[in-house]
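See structure below.
Subset of chains shown; positions unchanged.
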Amino acid sequence: MRLFGFQIPPVFSLLFWIALWEIAGQYELAFILPPFSDVVSELFILIQRADFQDAAMLTFRAFVIGMAISIVLGIFIGFAMGSSRMANSVLGMWVNIFASAPLSSLVPILMLLFGLGQTTIIVTVVLFSTWIIALDTYAGVNHISPSMSEMGRSFGATRRQLLTKVLFWAALPEILAGVRMGLIRAVKGIVIGQLLVSVVALGRLFRTFSDNFQFEQFWALTIILFIFALTFSSAIGWLENKVEYYANTRG
Amino acid sequence: AQENGTMRVAFGDIPGGEMVNFMIAVARAEERGVKVEVSYLQSEDLAAQAIVSGQADIGVGTPYALIQKVNAPIRMFYQLSMLRFYPVVNGEKYQTWNDLQGADVAVHGRGSGTEAIMKLMAKENGVTYNSVSYVPGSGVRAGALLQGRIDVSIVDYERSRLLEREAPGKFVFLPLPEITATDEALYANRDWLETEQKAVSILVEELIKTWREINMDPSAVATLRAKYNVLPDIEQIEVDELVPAFTQGVSIDLYPSNGGNASSVVEDFTFFTSSGSLDGVAEDLEVEDYWYLAPVEAAVKKLGTM
Amino acid sequence: MSDVATAAPLNPASATPENIVEVRNISKFYGSVHALDKINLSFPKGQMTTLLGPSGCGKTTLLKIIAGLLEPSDGEVLINGKVVNGPGPERAFVFQDFALLPWATVLRNVAFGMELAKVPKAEREDKARHYINEVGLSGFEDKYPHELSGGMRQRVGLARAMVVKADVLLMDEPFSAVDEQNRRKFQEDLLHLLAAENKTVIFVTHSIEEAVYVSDQIVLLSPRPGQIHSIIRPEISRDTSPDDIRRDKKYLDAVENIWTDLRKYLD
Amino acid sequence: MLAATSVTPHAKGEKSDRLFGMSDTLFYRILSVLIVFGVWEIAGMIPISIAFPTFSSTMAAMFEMIFDGRLIYAYGETLKPLGMGVAISAFFGVTIGVSMGLNRLSQWVWEPIFVVLQASPVAALIPLITYAYGIGITAKTVAVIMLAAPIIVLNTYKAVRNANPSLIQMCRSFQGTRLQEIWIVIVPNAAPVIFAGLRLGVAAGFIGVILAELLITPTGIGDLISYHRSIAEYDYMYAAVFTIIVFSAVMVGFLETVEIKYFRPEKKKV
């Protein structure tokens, strides 16, 4: 986008939207939309609250554990699908179903099976993110030119060497793309889980704020979540770009 | 303090001012060596599900229908509050019960006392609603009424006063016959109640003591909250409303002083069978199929009836 | 046309010492697709043999069976008179699409075979540098494949195969992803490079000129199921300049003969 | 002048075996389904919890609800806002996406906002919808749009953006007009990715409508879930959840068929 000969970077359009929001808020055009500036000042108050910090820490820890599990599991399933026709047809069916199913409807059942603690959040994260990581890993493995593994074999690579020195790295760009999508899905999954079941305080805060018409706080909480999701996914996006750089010669 | 057992309480609602009295009793029970873990779930039926599946021990609500339907040995054991609600309609659209044919109604929760009242009145006036939606929290429903998002609902005494104050003349309160029934009770698995006898009796005793204290002097709720540092994170608006709300509650006998007994259960049977929440005839229902009164009877004996 | 011997596999059975690779009675089915049918071939030590034939006739299949990357459905491969199953250090493969690791530098790529064999880092990098220099890429050690042109990438692939000191080099259309002019240059360089190393090379190509230009022996395959159509030994003297070779009557005759044979298979 | 022979596509993979008169993959798939349901049945029989019904009672409940018409009625209710929301998101989403792909200004304005919406948990906003749109079908439709639109927009945009440049140049070299270029080349070229976006949009919209039914007012399939949960008929609740998973799998498959049938005739023969 150019204006008066200047290049205006895309993020600036966000500022444009925020300005619109501020105006709508200042003129009280919609009562659910308080001025953006109020939301921001509320945001700083919110992050100092003890209940928010507790909820955030608990959720964050569960999130990290869950992501670690689903990355390992997803990559494993993806490689299994990529290396055996049978695993592909059997696992592929389940992975595809779960990757596109509205898993949120399962969340209340998860609570029942895994209790009211951290485990449920971890399982939610795993359930929402594993399948897409598996699918992308599989796509990555499939994308590897057969000559890559033949090259390894012709130099006498063991199975293990082939996996760790060739195939894993060759599939890495897709794996990372999958991890990024899995991460976004996991954040969404946690929020949906919180809204439906509200095991930890995050969902409770949402309810309290919307029930008491505290829209500044409500938006502040939403924005914190947005920022969290965006920061994480762009961090992985950055990694992805670095890897693409090495990998962009592939056919 | 010595170890007197553990209990996990699951609420079907977010923490708010109306839970302060309960949490004060919990704090006192903790002083006496009962370990209490509280969780707040999105809705009452989720909380009930948590009790049934053993993820929590104590639930809050009136699960008559649930007990009748499912074979899980759930029993209520303490009457927390009475059903005191005020059906309210938007005066521009409706005036009487008979107008509510085909209306959209909002009540507290599925299987709740508010739903039972609205169902009962529909039956008595021969009308059928178009839909019943579940909007937990009288405050939320009052807000929605003021915003014009809903036209027919039922709110507690405090919010009925609020509606009159905020929009005088806009809302019509529909008449109700005299109703004596439980709004919220504590319930738990029967086996659990028997094995955790000690903890349960401590909790029940503290509940009765707290309830009585508040009934004597509603402003005690604020001082006790400060003393025990109960629910420190609830919003300031709710803190400000605390004493007025409890004062109003006490004035309409919202908080029973004796925690329920056989005759209050029979009154419940009458109301919930006529509203349709319970199947069958009130006379045929057995108290011990729904309530486990031993702890409350023992406590009342110890503390004296009021 | 004295130099064109028609059909009949060379030394079908005897494992004379000068035949470093022998293929005996190889057949290959992919499911119901019959790719190769009873192939018998000998590859004399130190010579360059080209597999030539229409698309889909099984050249790649045959080469990969020799490399031990594919199992034949029937028959066996002998290296130095011994039956082999699977890849071995006597053979090294050069791939059509280069098969370089995009995340590794030229140096690491060239040394990759030794890395797998756990040769110490200093030693393998030393050797790798030598061959990087041989293929004309010195100065590019620390570049990544995507920073090189197609021709340069294939030189990396060649260096990687040379550095492991295998006696037999297997090349599957090594120039097909390289542009014409670089390809021509590369052919000249390849001959030059191999002259010094006494390697046995088995080479797959679609280009008749390329086959005649580089080979001692050309194996023409017929379409699926691949069978040996004829074996041709152009017997061109390689002492003259590249341009003279391309004007040599033997060269031109061989090209014309092969073209006459092959064009009837085209679609 | 040429004797033409058709080309055999490279058949990939190992040969397939047959077991019990069916292909072995089908056999193992069915086996895996049986194992999963078997484990479910056993877990329900132990039981791992009173609130965890067996597979067989869940199926019984499901068929009961199918045959007494409750499920069909519930899906009717659920599909109303879903259908409306998806239709609206598809129409505006594809339009905005195409305009972003073709026009720099439109891209500048919309791209960041949709990227943010796509990457963030918008579901958090569902409780707010009630304040703006009440508790009726409008609110649910809005919930669907909020979840479905971003992915449709972004996929369409990417598809149009990455339309094969040599096809576009080809069209221009034959003096195709800009309109022809868009309708005859760019859009069909982008169709598979646009359709992938629509499929994802439907899946996201489905989540939206179910969330709305569980969070705003219980109707349709969400009502079946929360009603049966409230009266502890967990087998019916599980049956409802089960149908959601099956239904969405069937719907996604159906969309794939429609796409191939009407937009990519060349894939039909594969």
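All chains are identified by letter, namely A, B, C and D, in their written order; residue positions are counted from 1 within each chain.
Here is the rule we go by: a contact is a pair of C-beta atoms (placed from the backbone, for glycine too) under 8 Å apart; a residue touches a chain by one contact, two chains touch by 3 or more.
This one's a predicted model, so the numbers in the text were calculated from it and none came from an experiment.
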{"item": "Composition of the entire complex, counting every copy that the file contains", "value": "A x1, B x1, C x2, D x1"}
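Rule of thumb we're sticking to: only the chains that are shown with their structure count from here on.
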{"item": "Separation of subunit B from subunit D, taking each centre as the mean of its C-alpha atoms, in whole Å", "value": "41"}
{"item": "For subunit B paired with subunit C, centre-to-centre distance based on mean C-alpha positions, whole Å", "value": "85"}
{"item": "Averaged-CA centre spacing for the pair subunit C and subunit A, given as whole angstrom", "value": "48"}
{"item": "Per-residue multi-chain contacts in subunit B, two or more chains", "value": "46, 49, 53"}
{"item": "Residue numbers of subunit D (touch at least two other chains)", "value": "14, 49, 51-52, 131, 229"}
{"item": "Subunit D - residues contacting subunit A, complex", "value": "13-14, 16, 24-25, 28-29, 32, 48-49, 51-52, 104-105, 107-113, 116, 118-121, 123-128, 131-132, 199-200, 203, 206-207, 210-211, 214-215, 225, 229, 238, 241, 244-245, 248-249, 252"}
{"item": "Complex contact set, residues of subunit A against subunit B", "value": "49-51, 108, 111-112, 115-116, 195-199, 203-204, 207-208, 211-214"}
{"item": "Sites on subunit B touched by subunit A in the complex", "value": "8, 10, 14-16, 39-42, 46, 49-50, 53, 55-56, 137, 139-140, 143, 232-235, 237-238"}
